[in-house]
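Heads up, one of the protein chains got dropped from this complex, but the rest are sitting where they should.
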Amino acid sequence: MPESSIDNSTGKVRVAVIGASGYTGADLVRLAINHPNIEIASLAAKTHAGKPMADVFPHLGRIKLPDLVDVDDVNWEAVDVVFCGLPHGTAQDIIAKLPERLKVVDMSADFRIRDTGTYEQWYGRPHLAADLLETAVYGLTEFYRAQLSGARLVACPGCYPTATLMALLPVVSAGLVEAEDLIVDAKSGVSGAGRGLKQGTLFSEAGEGLSPYAIGAHRHAPEIEQEISKAHGGEVTVNFTPHLIPMSRGELVTCYVRLAANKTAADLRAALESRYASEPFIEVLPEGVIPATQHVRGSNYCLINVFEDRIPGRAIIIATLDNLVKGSAGQAIQNFNVMMDLTETQGLEQQCLFP
Amino acid sequence: MPESSIDNSTGKVRVAVIGASGYTGADLVRLAINHPNIEIASLAAKTHAGKPMADVFPHLGRIKLPDLVDVDDVNWEAVDVVFCGLPHGTAQDIIAKLPERLKVVDMSADFRIRDTGTYEQWYGRPHLAADLLETAVYGLTEFYRAQLSGARLVACPGCYPTATLMALLPVVSAGLVEAEDLIVDAKSGVSGAGRGLKQGTLFSEAGEGLSPYAIGAHRHAPEIEQEISKAHGGEVTVNFTPHLIPMSRGELVTCYVRLAANKTAADLRAALESRYASEPFIEVLPEGVIPATQHVRGSNYCLINVFEDRIPGRAIIIATLDNLVKGSAGQAIQNFNVMMDLTETQGLEQQCLFP
Amino acid sequence: MPESSIDNSTGKVRVAVIGASGYTGADLVRLAINHPNIEIASLAAKTHAGKPMADVFPHLGRIKLPDLVDVDDVNWEAVDVVFCGLPHGTAQDIIAKLPERLKVVDMSADFRIRDTGTYEQWYGRPHLAADLLETAVYGLTEFYRAQLSGARLVACPGCYPTATLMALLPVVSAGLVEAEDLIVDAKSGVSGAGRGLKQGTLFSEAGEGLSPYAIGAHRHAPEIEQEISKAHGGEVTVNFTPHLIPMSRGELVTCYVRLAANKTAADLRAALESRYASEPFIEVLPEGVIPATQHVRGSNYCLINVFEDRIPGRAIIIATLDNLVKGSAGQAIQNFNVMMDLTETQGLEQQCLFP
Partner (left out) sequence: MPESSIDNSTGKVRVAVIGASGYTGADLVRLAINHPNIEIASLAAKTHAGKPMADVFPHLGRIKLPDLVDVDDVNWEAVDVVFCGLPHGTAQDIIAKLPERLKVVDMSADFRIRDTGTYEQWYGRPHLAADLLETAVYGLTEFYRAQLSGARLVACPGCYPTATLMALLPVVSAGLVEAEDLIVDAKSGVSGAGRGLKQGTLFSEAGEGLSPYAIGAHRHAPEIEQEISKAHGGEVTVNFTPHLIPMSRGELVTCYVRLAANKTAADLRAALESRYASEPFIEVLPEGVIPATQHVRGSNYCLINVFEDRIPGRAIIIATLDNLVKGSAGQAIQNFNVMMDLTETQGLEQQCLFP
């Protein structure tokens, strides 16, 4: 274990969670409660300011937690690290105003896209903290570990990009697949749409049925393309087609790839196995074992496997994770651990809840 | 309306359903009850022989139905048409022994594959009724209507092939897409796995999660390839990757296609719209409207739409249907109507049940 | 079949549905489409006025329907009967202003409670159409058939009261149970809460879990008590405890009753069987057969059974129905049929959709 950067006597980092009334914020709190080096100093949420957390999330009612406050009322003096679970747009404004000494783990989309033009195009507003953006580290832990250690601002990836990039980055980097022909059929549980009120996420609408959505227009597409392009060494457009599945948690991407000349599915497997051999949270499953969202629910794991395609020259890579854990709050904690030079798996030991 | 081939005074066709204790059989019965030209003469099922249908399917308990009998005890004299909902293998044996005068609508897989070698390879046993196979009409109603009229034996397509072929046949036939690069990411509700006892279809296993299955090895793949190859005019291998979704009914295929030179997504739309303009059960949705399984539940409709892919030269075709209706029992009734020169939509007027 | 009161040449009653953008309205439309004596003349909805019905309910998109209009823009000249699926409060205002010649089938709560004081107490506003209220018939079809025939205004019961009263009225009337000790543990699917946006009915909140709600405070309690008191011949307070169940449709009430002296569960069974022997939609199941919501989904049936309690002197009566059909839109159609002297089962022949 590296020497920790915690310098106070308790061995605890004082943490504020802003945007604590969303699913991502709540799952961050769930994990933080059992993290040996975290003290939850402050919980902030706009519309619910003034309420006990138990009113907003009764499942956390057994734990002594600070009441929710408006973000303007947080006592930043008593905080070391800020986790931000706000919607995009809102996040950048608030983060830009935080005292310089605070470290920030942002779970919003605001600091993921390096190019402000792309950000503006996809998020419909100019980026207002372009200088901060330059210092932000993209928090795909397994690929940015070195930069994360000691970083001030981490932009945690979206849930879909996390699963997709875990499946694709090693094989794109190694030139094992054609980067111009990547098809990502993605499936997500309904919690990915957040706790906001939308007709499409009502039980009677999303239950007992499935539908694609945001075809060719999902904001996770440019994020995926940014990292794939970097790995490929050139601009790449990726097919990314998400589907809403009648389950609360879980995410699975089925990636259809065209193999580079003379490469096989076995080559992809070997590359992924080698890349992730020492990763605590990424597992390439034994040959033939099929990833399922049920097997990662509530945990920080990402399971991957490679399958032969019946079409010659093609292969299928499948990855699955819990969208709220490895896809969001869990990865945020993992990044926090790396930033603070703590053991990377700290606080992420909970097992999958099955059934 | 063509002149019906019903020659008795009641205007009713006397129907036997064999394999009536499975989901497909039950849905056939559900539809047959309200069909103005069907009299349910006999219901057969091996393990439940002797029981009232209400014991096996309490949801049908309000209707006066014949008790289940062993298939050997059916009085074939009192039957005009047999619907067969048996598992593959079993179906061919029983159908081969039926009196010549009976017409047969088979919902099993036994007469779908034209090539006995392919059948043997995928179904693990030689085909024992090769002569009958030659006379069987593939019951994809919209594409085999002429042959269906007056046919003796109809092999209803699998649920996945029905959705997939509706999406792809017109664009493959017209040469609008590259037939060698068809990727079909398919999603199905759990009822598609039948009523047999399997660990994977228990509520606690299949609920609140999703998983791919039978990757590259699903028996609907050769069936899809048979018809696509015929439309293409040459042997084609298709990617077909099914996923099990936590819902009872419904099926959706997301087809990723490479456009032929100079063709666009709009060309695909136009071809599909033109092809299905007068079809009562196939609807190409208005541009931008996303097909969802919720919108066909319990009905015989198949909804299709085409979307642009962000990868240049590619497009996405999505089709959805209810696996037990248009994917099985409903299409069987539709084929029956065509065989018997009845109005094709007869008995299939029930609307989608939503929510 | 009695002589119908339809006097035009088409044999069709011209119907308007106001509040057509809710689940109840949509299910009414689903049933009306296939009703041989209904012509859907107008569909009204406030917020969605101007839209095609297919935009609001894509599952009805295959049917040619009038576009939604504001209720003020309905051409009442072209309407014979109005079905009203509006929220309480709104309904009475609009119904009070309808031309006298129109018949009205109201699915809201506004004309269910006979006592305006009770209405005000439970619905938080004075009743503004007390004169109309006096003429309204409570549309529990099986118990108010005589008054329904020829009625101008029918107040269809709530979903819970329908199930509860079917289970209890005959045994209370006959003095077989103690009316002062009726406990109704009720369970409903989420569609009962409507299509409005509420946090509690989001998929991620209501899914994979269950909770009681509105304990001792649900507005269906006074409605149940009104009818039970009438049957009992004296004021009665009833325990009514609803629970939200993670399913879209379906409702089941488990009624715990104390037997009158020397009475047995068998006596209750006999009374219910006798009472419902000739009812087309109410079925007392064979002894030991357990009612389940799965067996009525999408149909107009109500299934009932009686069970012995292990506590001496007690029994259990269970009833189940589909909250949107027999609990709302189906019963509305049934009442319409009776009002118009049509065959009572007309348009309600669709079978249960299982699975």
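Chains: A, B and C, in written order; residue numbering restarts at 1 for each.
Operating definition for what follows: a contact is a pair of C-beta atoms (placed from the backbone, for glycine too) under 8 Å apart; a residue touches a chain by one contact, two chains touch by 3 or more.
Source: prediction; values computed, not measured.
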Identified contact with the non-displayed chain, of C:14, C:127, C:187 or C:219
C:187
Listed residues B:92, B:164, B:191 or B:351, member touching the removed chain:
B:191
Write down which of C:173, C:264, C:294 or C:343 is the residue touching the left-out chain.
C:294
The listed residue (B:96, B:202 or B:217) that touches the chain absent from the view is B:202
Could I get the residues of subunit C that touch the absent chain, sorted low to high?
180-181, 183, 185, 187, 204-205, 207-213, 215-216, 221, 237-241, 243, 245-250, 252, 254, 256, 290-294, 297, 307-312, 314, 316, 318, 355
State which residues belonging to subunit A touch the missing partner chain.
23, 26, 30, 33-34, 57-63, 191, 207-208, 248-249, 283, 285, 289, 292, 294-299, 301, 349-355
Considering the whole complex, not just the chains shown, which residues of subunit B touch the missing one?
23, 189-191, 195, 197-199, 201-208, 246-248
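By our rule, only the chains that are shown with their structure count from here on.
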From the mean C-alpha coordinate of subunit A to that of subunit C, what's the distance rounded to whole Å?
46
Quick one: subunit A and subunit B, Cα centre-to-centre, how many Å?
40
So which stretches of subunit A touch two or more other chains?
204-205, 207-208, 246-248
